[in-house]
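Here it is: the structure, laid out below.
Only one protein chain is missing from this complex, and each of the others stays in its spot.
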Amino acid sequence: MRSKGGNPARTAWLIAGGLLAAMLLFAGCGSSSSNSGEELQKVGKGEGSLNLISWAGYVEPAWSKPFEQKTGCKVSDKEAGTSDEMVELMKTGQYDGVSASGNATARLVAANLVDPVNVSLVPNYKTVFSDLKNQPYNTFEGVHYGIPHGRGANLLMWNGNDVKPAPDSWDIMFDPKIAAKYKGKISVYDESSYIADAALYLKVHKPELGIENPYELNEEQFNAAIELLKEQRKNVGEYWSEAAKQISAFAGGDVTVGTTWQYQYFALKEEGVPVKASPASQGFLPKEGATGWSDTWMISSEAKHPNCMYEWMNWIIEPKVNAEVAEFFGEAPAQEKACEHTANPNFCSEYHAEEPAFWKRVYYWETPLADCGNGEEDCKDYNDWVKAWTSIKG
Amino acid sequence: MRLSKRSRILLRLAVWAGLAFIYIPLIVIVLYAFNSSKILAWPPPGWTTHWFSQAFKNEAAREAFLTSIKAGVAATAIALTLGTLASLAVARHRFFGRETISFLVILPIALPGIITGVAISNTFTQVLNVPLSLFTVIVGHATFCIVVVYNNSVARLRRLSGSLEEASADLGANTWQTFRFVTFPGMKSALIAGGLLAFALSFDEIIVTNFTIGAGEQTLPIWIYSNLFRPHELPIVNAVAVLVILISIIPVYLAHRLTGDEGATPGRGGRGKFEGGGVETEAVAAP
Partner (left out) sequence: MATEAVIERRSTGHRLAGLLHGRPRLQVGALLAGPVGWLVIGYLGSLALLLVAAFWSVDPLSGATIKKFTLENFESLVNEPVYRTIVWRTIRTALLVTLTDAIIAFPIAFYMAKLASRRGKALLVVGILLPLWSSYLVKVYAWRTLLSTDGAIHWALSPIGLDTPGYGTTAVWLVFSYLWLPYMILPIYAGLERIPNSLISASEDLGASPFTTFRRVILPLSFPAVVAGSIFTFSLTLGDYITPRLVSNDQFIGNVIFNNIANNQPFAAALALVPIVVMIAYLLVARKLGAFEHV
């Protein structure tokens, strides 16, 4: 039963090798994904299911179950921790929609991963706050690409027992002397967008750098921000991208101060952990202001359930629903009429939902581009930010 | 083997220490499954069996569990087929490139899972235009499970003398009959061991699965991962994990019983000593 190096075997290897080579040759000609690039003209009958990508706390049974009952669209939600993850998931073409922040929207549009939204098919859009409409992060070349979900600022949160006095500035995280007091106990968001937080800090504390928009940084400003973050690295206890990770870190006493979202803040309070954040009287913001987000529901260009997606987009800004959504997460609603439906009658004023001036101090997440609109093209672009973030973390 | 009393004691200590290392975190998991608080703080403030009833009621968890079983069974079946075929070729024949097969088979598991996952996902979605689904997950799992079956199988085939098969052929059995009546029975326990490990690998796999699964579906690890994002339900995850461990005692024990009667077969000469008794885990048997 023994055979010498059989010819059939050798031929088989050669064929296999040849196929491999052929594949490499053909790699050059990939099939481009087809995308319609057109908006829906009419919302038809629901397709029976809906696949969403969202931030933690955006798609909760409290409002997704009634939606399912009303439209018959069964909701399946994938929670992502960063905008990068969201873009990556959208690239698979498996999802119908995404709650994208400003540092994802431009990329999704440029990559043709999302279709324009026909806002005439979304009746509740009419009563969305006007300062959320036609914004650079949801409207591109005059075309609407999404429906606003809500907005908020990133919070400075600290453990009331361990951090005294109550900080009112980001210097507790950035000033080397102050931050050193909490060495190893600082919690920082793990995405390149955090570079903007450093830039924001420098805008106020080093005005000579001339930073105006923390997402539009030239070489000098960018390097200053990176230096600041490398200094901060020495004091950081944890970089987080999953809400649960940060929650358990605060609860376990591993970190005592950090940047967070309202979702974690309320979850920790519910568990009796003595966390505090900048109070409503300060607008929930430290004195420098903060980065934040204004999220937009976008529809995938490869959505298999577009009708359900349009139903969802209308549902999420339904006044009662948007009120629930906003109060659950702790963010300002997108829907004007939601303010009449919040459980806490002062919710909208506490969260500055109706004050455009307030939001000037919140710098929504944005995609950094080389072309920063000042005529020059020397700003750092997204790839630079990602590479820098890797080298900051080391 | 003669060991001094001291060596024996030290060895026992080392074994106990090792076992403690293995089981203490598992005990923590069990403790947290009964934790009355939603957050994983230590020590747990109180006890409840609430999470177990929640785990049973949780539809998503049940579906994810079934999906994982389906994927595992299918991937194991494919891995058993391909692994056995390859091992028969390698152990019973000589041909150009024979040494490379072992190398080839181990690559999917030796290379980082993220690379395997993205490569397979890209090929399906961009080159073949096949949407991601349970099918693509199974393909991914089967690919790295082949090695487990293959290794067990080759090791066993090497120990089984080929002379039995030759005798069978001499007596007039054709290739298929020889395989069915002579080779296969000898390989059976190795295949069971390999299949069991392959299933375990597939059942718990997250990285490749993450990249190859379709939007609406979840395997159990994916469900667990998504619930790590939902701090309100973290202890359910622990409860589910405990349940899975308990359920898995059955197949592990069964496999042990099925392979426990493996004895010495003729043709192994020079060994003499009976070495049955455990799940046969041979060669590079581990995943």
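Observations, loosely collected:
Note that the chains are named A and B in the order they appear, and that numbering of residues resets to 1 at the start of each chain.
Here is the rule we use: a contact is a pair of C-beta atoms (placed from the backbone, for glycine too) under 8 Å apart; a residue touches a chain by one contact, two chains touch by 3 or more.
These figures come from a predicted structure and were not determined experimentally.
One of B:83, B:186 or B:214 touches the chain omitted from the figure, and that residue is B:83. Among the residues B:118, B:134 or B:164, only B:118 touches the chain that is left out of the figure. Only one residue in the set A:106, A:155, A:224 or A:303 touches the chain that does not appear here, and it is A:106.
Taking the complete complex into account, residues 1-4, 7-8, 11-12, 14-15, 17-19, 21-26, 28-29, 32, 40-43, 81-83, 85-86, 88-89, 93, 95, 99, 101-116, 118-120, 122-123, 127, 139, 142-143, 146, 155, 158, 169, 174-177, 197, 200, 203-204, 206-207, 220-221, 224-225, 228, 237-238, 241, 244-245, 248-249, 252-253, 256, 260, 270-273, 275, 277-287 of subunit B touch the chain not shown. The missing chain lies against subunit A, touching residues 1-3, 6-9, 12-13, 16-17, 19-20, 23-24, 27-28, 30, 84-85, 87-88, 91, 106-107, 110-112, 184, 236-239, 241, 245, 248-249, 252-254, 367, 369-370, 381-384, 386-387, 389-391, 393-394.
As a working rule, only the chains that are shown with their structure count from here on.
Contact residues of subunit B toward subunit A in the complex are 37-42, 92-97, 121, 125-127, 129, 131-132, 162, 165-166, 169, 214-216, 226, 228-232, 234. Remark: subunit A residues 1-6, 9-10, 13, 30-31, 33, 49, 51, 56, 76, 78-79, 81, 92-95, 242-245, 247-248, 251-252, 267-268, 271, 273 touch subunit B in the complex.
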